[in-house]
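What follows is a structure written as structure tokens; I'll ask about it next.
What you see is the complex with one protein chain gone and the rest in place.
The block that comes next holds subunit A.
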Amino acid sequence: MSVDAATVRRIAHLARIAVSEDDVPHLQGELNAMLAFVEQLSEVDVAGVEPMTSVTPMQMKKRADVVNDGEITDDIVANAPATEGHFFLVPKVVE
């Protein structure tokens, strides 16, 4: 399978990465090189094979249902590019 220019633009939007028209051709070439490389997987017989979900056989661990964190609002907003008090600032989302 290979991707066309329109698909490159669609993937870029899904990935939330702005892509200029000038960048589309080389991105298309690079993505198609990767897709051509992974194409060889289609020759593997995977009938009846379970997809891997955990590389180390282990029981899913569950955390105790207790409050063990909190009161760290200053830490959480410490690295934000724009804040007001303890809130993150973003462009208007709801009209």
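The rule we apply is simple: a contact is a pair of C-beta atoms (placed from the backbone, for glycine too) under 8 Å apart; a residue touches a chain by one contact, two chains touch by 3 or more; residues count from 1.
The rule is simple: contacts and distances are computed from a predicted model.
Asks: Given the options "Hydantoinase/oxoprolinase family protein", "ABC transporter ATP-binding protein", "Glutamyl-tRNA(Gln) amidotransferase subunit A" or "RagB/SusD family nutrient uptake outer membrane protein", which would UniProt use as the protein name of the unshown chain?
Replies: UniProt protein name of the non-displayed chain: "Glutamyl-tRNA(Gln) amidotransferase subunit A".
Asks: Per the definition of touch given earlier, which of A:P51, A:G70 or A:G85 contacts the omitted chain?
Replies: A:P51
Asks: Which parts of subunit A are in contact with the chain that was left out?
Replies: Residues touching the hidden chain, for subunit A, are 1, 3, 7-8, 11-19, 27, 30-31, 33-35, 37-42, 44, 46, 49-56, 58, 60-61, 63, 72, 75-76, 78-82, 88, 90-93.
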